[in-house]
Structure formats: C-alpha cells, structure tokens
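Here the complex is missing a single protein chain, while all its other protein chains stay put.
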Amino acid sequence: MSSTTSSTTVATSRRPNLINSLFPSVISGIILGVAGAAVAGVLVNRMTTAFSPKGLPNDDAVAAAVYTAWVLFFFIGIGAFNGIFKWAFARREPTPAEELQLAGKGQGLWRYFRFTTDHKVVGMQYLATVFVLFFFGAMGAFMIRLEQSRPGAIFFNPSTYNTIVGMHGILMIATTIIMVSGPFGNFILPIMIGARDMAFPRLNALSYWLLFAAIPIFFSTLFLGGFQTGWTGYAPLAVQGLTPGMDAYCFTILVFAISTTLAAMNILTTVMVMRTRGMTWGRLPVFVWGIVLSVILSLTAFPSFIVSQIMVLMDRVFNTSFFLAASGGNNWLYEHLFWFMGHPEVYVMSIPAMAVAAEVTAVFARKPVFGYRLLVSGLVGISVLSVIVWGHHLYLSGSENALVAPYMLDTELISIPTGIFFLVLIGTLWRGRIWVTVPMLFVAGMLVNFVIGGITGIYLADLPTDEILHGGMFVVAHFHFVLPGSMVLGFFAGLYYWFPKMLGRRLDSTLGRLHFWLFEIGFLGTFTALLYAGLQGEPRWSANVALPFATANLIASLFAILIAASVFTFIYNVIYTLVRGERAVANEWGAKTLEWTVPTPVPLENFEQLPVVTSLPYDYGSPLPGPATAVADIASAVIEAPIQPQVEE
Amino acid sequence: MSEANIGGNAGSASPAEPRHLRRVLIIWAVLSVIGIAIWLAVAQFILPQAASSLDSSDNFTFLVLTVLAVPVALFVFVFLGYSLVVFRVQGRPTEDGVPLQPRPSLQVGWLGITSLLCLFLLIWGLIAFYQETAAASTSNTLTVQVTAQQWQWTFNYPQYGASSAGAQVIEVPVNRPVEFYVTSKDVLHGFSIRAFGVRVDANPGEVTTTAVITPTQIGSYTVQCVELCGLFHSDMWEAVNVVSADAFNSWIISQGGHV
Partner (left out) sequence: MKQHSSGFIIGIAASIILGFGVVAGIFLGLRSIGGLGYEPTVLRADKTGPNSATLNISTFPDSQVCHPDAPSPEIGWVTYCQSTNWELPPNSLITVVIKQYDSASGLYNGFFQQVQGTVGGVAMYNNKPMSQINGDDAAHTFTIQSQPDEANPIFVSVPLLGVANNAPSNTNVTGVDGNQYQYPKPNLIEFQFHTGPADHTYIWHCYVPCGNDRESPYGFSGPMSTTGFMAGTIAVTNY
C-alpha cells in the first residue's frame, strides 16, 4: 500500500519524511496562523484608523480580525481543509490506505501533532490539553489564595487580581466541561459501544484543534490589559472594558463553544448509530448514558452562550447597545442569556463525572450497578430539569418577584434525581466485595464532597437564605464543593481507572493515594473555611479581603498549600509512570465493559471483529445458593438477583 | 447468568451474617441526633448577629435547613464509611459481590421521602418569601435612595432632602421600617447589608427595591458590593449605623437636610 497523498514519495522508507510530518501539522498551522493574524491585524488597524474621525484605530475590531484570521489560517496550515478541498476537486476518492494515514497509521508520535482522525489520538490530545489547562487553572487558584491570605490588595493590584480570577474561572469551567467527554468520551466511548471510530472522524479532529486554537487567543488577554468581569462576563462591565483583553475572552468562548458543539454532535451521532449488534439502549453502560445526556444538554445550552458573547462583541466593536441601558438596552438580557447556558452547563460537567463514578464503583465493588434503570432515569431527570432552573441565579437581580417561585420549585425538584444518584452508588457499594483502589478512593471522596456541595446548594436555592448568601464566598465554596470537589474527583477516578488502557501502564498506587489524601484534606479545609467566611458575609471577587474575614481566608490559604502539593504529586506520578511505570495488562481491573476486551495498546481499528452484546456489562455475582422465601422487613428492601439478560442465550 | 430470581430472598442471606442494614441505620440515627445537638449548640456562635427581623428569620431558616441537612449528609457518610470498612477486601477480590436490585418499594420510598423533603423546603421558602414581600411600606417607612457607582455608594434621603456626605457612613433609626431604592450609574453592582438581610442588584437604568425591613439593634454594620464591578469592587463599602431616632434626626440635620 503506497500512499500517494503527498508529492514526495515515501512508499518504501520506514520512517516518514520529516517534511511530510511537518506539513501539514500543528507547526505549519501555527506558522500560517500567526502570519495570517498579523496581516489581518495590520490591515484592519490601517482601515479603522483611516475611517476614524479621531485618527485612532478601533482596537476591538483589530482584535476581532486578528483572532478570526488566526483561527482560519491555523486550520488551513494544519490541513483541516485538505479533505474538503479534495472532496470538491480531486479526481478520485481517497483510498483506504489514505484514510488510514489520516487516522495516523505509520506516523509514530507525530500523529499527535497533526490533524489526525483516530479517536484514540484525539482522546490523548484532549487528555494532554486537559492536564495543561487544569495546571494553569490551578496556578490561577493559588494566586487567588495568595492574594486572599492577607487583607489588602498587596500581592497583585486589583485589576490584575480580577483578571486572574476571570482566567482561573474560565480555564476551570472550560476544562471541567471537556474533562470527561474529551479524553474518555473520545478514547473509551467508541470502544465501549463496540465501534471502530466516531461517526465523524474529521469533525472529531476539528473539535480538538478548535480547542487548541482557542488557547493562544485566551492567553493573549494577559498582554492586552486583561479582563475585569470574571468568567461570567457580565455586560455592561464587559462592554465597558476599554482594552481588547475582553475581546480575547469573548473570542475564546466562541471558539471553545463551537469546538464543544461539534464534539457533542459527533458523540451523540456515534452513540445513536454506531452501537454494535446487540447493544440496545437498555444495555448501554452507564458511562455512555452519562456522556450522551451531557452532550444533549450542551447542545441545548451552548448556543445561548455563543449568542451572548457575539452580542457583547457587537456592543464592543460596532457600538450596538443590546446591554446598555443608556441607549435602550438592558443588562437583564445578558444575565438571562448567560445563565440559560450557565445552569445546564454545570450539569454538562456533572453528569459524565457521575456516570464515571457509577461505572467505576460497579467494577470495584464487584457488583452490578444498583438500579441501572433508576440511575438512567435520574440522569434524564436531572438533564430535563436543569434547563428550567437558571433563574435561581437571578433571584436578587431586581427583576420581578413573580419569577422567584417557579424557579425555586424547579431548583428544589432537581435534588430528587440527584438523590437517586446517591441511592444507586450506596446500593452498589452495599454488600459488595470492595477493592479500595485509587479510583475507588476518588469516588468515595466525590460522594463526601458532593453531599456537602449539594446541600449547600439547597441554601442558595431557597430565597430566605439566598438573600444572605448570594454573591458571597458561600456561593464560591458551594460550587467548588460540587465542581472540583466532586466532578474533578470523578475525572481523576476515571483517569486512574482508564490510564492502563490508554497508556499501557498503571499509575503508581502509593502516589495515587498520596494525591487523593493531600487533595481531600486540603480541599475540605480550604472550602469549609470559605463556607464560614461566606456565611459571615464576605463578598465574592474580593481582591481586598475585609478584616472580619481575614482569619478564615488565611486558614483557607494554608490548606490550599496541601491542594498544591497534591497537584504536584499527581504530575510526578504521571511522569514517573510514563518513564518507569509497570506495564498494565489488557483487563487491568477485571471489568466487564467492552474496552477491557481489546488488547493494550489498542489497535488502530479497535476490534478485529466487531463484538455482539447480549447483556448489560454488569453481570457480576455468583449464582444464588438455592431458593428462599421472601421476608418482608426492612432488610428485604432489596432483592438479591442477578440482572436479567435481555435476550435468550 | 440466565438464573432469574425475582422471587425475592431474605435481604440478609445466611443467618450467620450480621444484620448490616439494621446496624448502619442505628449508627446513622445516633450520629444524627448527636450532630443536630452539636449544631444547635454552636449555631449561635457561627451565625452572625442579626440586626433586623428579616435577618433573624433568614438566620433561623439557615438553622432549620441545617438541622435537616445533618441527617441527610450523615446518611451518605455513614453508609459509605460502613461499606468501605466492613465490605472491604484486601487486595484484588477473588469473588464477586452479591448482586442486589432495588425493590420497587425502596425506589418509591426513597423518591417519596426526598420529595417530601423538597416539598417542605419549597413551602418554607415560599412562605418566608411571601412574608417578606408582603411587608408593605407604611407612611412611616424611611426611603433611602442608593446610587451605586464605580466604586462608591452614595445615598439620598428624599423625605428629608439630605444626602450622606463624607466619611462613608450612613445612619438609619432603630425600629422604623426602611426601604432601599437602588440604582446604578454605570455597571451592575450588588447592594448588600448582611446584618439587615437585604441584597439586591443595582442595575443601570432601573430602580430596584429591597424588602421593607426594620432594624432592631443599635450598632454599626456594613454595606458591601456583591457583584463584580471592576477595579475597586472589594473596596466599595459603607458603614451603616443603626441609631436612636434622636441621633438620626441630628445626623440628618448635619447632612444638610430638614427634619
């Protein structure tokens, strides 16, 4: 099989020609992207200066042009449009060998740096990027804790602090959105449903590289004056910011949201049409349900985010007045558009992590998921309800009182399906044979933190307590308990669990336990102190912590040192494992889902023969020791029975 | 694998095994009682001083919600802890756990109990909300107009023709209802007095009102900004002193108003 896609023939050499590896690749993408951005920037600068009455360029228009050109030329440079171009103008269809080459066959490590369509490559790219983004988000967090450790804005000046807060926020939010669906949704999910790849492999590569392209746009804000609004980007403050740092933020969101929407469509289509024979919806592993529900939710939510940022950009660049009261606009419009996305978004982050936890718990308790249908119904319930609760962020926005009651109702209702999740996990652990591995430890931590996070959410959902807590550190502690405290722990559970399959080595378990305990103790200390500070009335976004809250903040910052140590321990674990770690076996944990039936490393096309499925992958449990009669007491609230197979064997 | 056994079996298998469920429920009940007792004892030290009846009732709501929350949280903690300790195996398990399926009565019961809890929270919240908004302003109510600006609160007392001048302090009389009308000159701000239990956003181009509250305790409290508004957001504060009616009148006169 000779590849004839490039002009230089490399049919017989075993190592790919360096030029063929470099072009197209991320290197050529960056070179072309920077060149295109520079040209566009200079052009628009000249144009707006020429047409401006004061002779000054429109900095926001220049920023818009630079970012758009960067994205466009980056994709030209990385070869994203090559496929489209060939489809339109080439004289023949691509051969299977060319498609495989696009999927990274024979390219060695270079395939991670090119527009490669193999879902496993995209999954690894997402994983590496998630690590990098989490690292920088964590750095932002440590800067925040440093500033808040003493009263007075003494470490950073307040505008730098506001920018750091905003960057920490959006880095963590964006990363938490993609942390499970990106690496595991891409690498593991197709194998788990018995497919060879995603439904749209090229779109898959595109969605990853869009995320990559958003990163320089995002960090450019540091050199353009930063942005003062925090990650929520509230107009009119967003419209007011004179420096283009705010435009960098808006564009980051646009590119990121497009990336996530494409990935969501891809995942949804893959699960709908590419499940292997016998895998009905009723036999889908819980993990896949979680990802599917989360992407449906993100398809509902993210368009609103995109629209809100486009409107802010229009207000900034073209001086429209969607959100400016003085010219007839209204800031409540932004708030509603934003939170219509903002609330489902936290469930986009949560549902996959919850599904991972359920998946992992079944394996390490050696028991089926307790109430599979109940769990799926609960997740569906959460998804549906989450779309109609956004107004609870707006109880105190000053809008009509009549809006409070319906949102209070819906928000309280959402705790019912969330409770189902706890029932299922407790039931899965109950009377299991629990192997307390590192993933299991992270799930335990997740359950503890999620209870606290969920309960503190109840205080915020009820108006009488919200009016003493809104906009304060209690809210911050609440969402930290649910997001890094629970969902990111779910991510780590999934990471320690699937690392042997994805990278062929097992992460060191001692370091894993150290990572967990350092994190959990540090986390509980930091955010319990902040819950207290919020209850006393400390406002959010305080560059200058007032004296009454100083002690609580100092304690929080001291505990945060432990969190930092846990991050560095984890990094050491990853590096140590990659360099010297023990090799893993194909079914490291004795699990029953399909990804553990393929060898490690996973071959390019996953399965030699596509499998046929006959039951849920949770058929743990030895046969019952003979019949017995039912006893109606508390203890028989559960039935001992293996899961019924769906089809006769 | 084709063995189906919905006929149901005694929940605790062989008689030699301890009654785990009973044990864990007892542990949970005992710890809940202890936990609630501890909370009720320390709550007065944790909840800040309330200076208005609204804030007192908000603090009370917080207390009640926590009393409910303690057993809910302990339920998860106790079951989790018990499972991880009692059902743990050292190293890799050699046999599987007993496959359990929830009986419909458990599912319905669980959903029922969580729904009741939700309903209680909802009704409580709605009643509190209704009481708060129904407190209508009387002719005696003091009106304070609050203008938020980056990065200072300025206040007007239109009934007296006075405005607060200097030293970032305002005064309100004790035991007299007061209502704040809040607006902003530029961007979104959040007007908040923790001790009074009032919090509302300041929107440009709109006037939003807080609930009518009655300060009940003389002292000095703080007005804060709780919506990020730029550079000096965390420095945007004002002291609000609750004083006697006479002290308030003399303060009004000192601010250039007429009583």
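All chains are identified by letter, namely A and B, in their written order; residue positions are counted from 1 within each chain.
Heads up, the rule we're going with is that contacts are C-beta pairs under 8 Å (C-beta built on N, C-alpha and C of every residue); 3 or more make two chains touch, one makes a residue touch a chain.
Predicted, not measured: the structure shown is a model, and the values here were computed from it.
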item	value
Contact partner of the left-out chain, one of B:39, B:77 or B:232	B:232
Residue of A:23, A:81, A:156 or A:517 in touch with the missing chain, whole complex considered	A:156
Residue of A:22, A:38, A:222 or A:403 touching the missing chain in the full complex	A:222
Residue, one of A:288, A:567 or A:616, that touches the chain absent here	A:567
From A:324, A:369, A:382 or A:396, residue that would touch the chain that is not displayed	A:324
Chain not shown: contacting residue from B:100, B:187, B:200 or B:243	B:187
Interface residues of subunit B (partner: the chain not displayed)	147, 149-152, 154, 163, 165-169, 185-187, 204, 222, 224, 230-232, 234-235, 237, 239
Those residues of subunit A which, in the complete complex, touch the missing chain	56, 59, 139, 142-143, 146, 151-152, 155-160, 163-164, 222-226, 228, 236-237, 239-243, 245, 324-327, 509-511, 514, 544, 546-548, 564-565, 567-569, 571-572, 575-576
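By our rule, only the chains that are shown with their structure count from here on.
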item	value
Distance from the mean Cα position of subunit B to that of subunit A, given in whole angstrom	29
Residues of subunit A defined as touching subunit B within the complex	153, 158-159, 162, 228-230, 232, 234, 236-237, 240, 324-326, 330-332, 365-368, 370-371, 374, 396-398, 401, 404-405, 408-409, 412-413, 415-416, 419-420, 422-423, 426-427, 429-436, 444, 447-448, 451-452, 455, 458-459, 461-465, 467-468, 470-472, 532, 535-537, 539-546, 590, 615, 619-625, 627-631, 633-645, 648-649
Touching residues on subunit B, where the partner in the complex is subunit A	1-14, 19-22, 25, 46-48, 55, 57-59, 61-62, 65, 69, 72-73, 76-77, 79-80, 83-84, 87-89, 91-93, 95-103, 105-107, 109-111, 114-115, 117-119, 121-122, 124-126, 128-129, 132-133, 182, 186-188, 190, 192, 194-195, 197-206, 208-209, 222, 224-235, 237
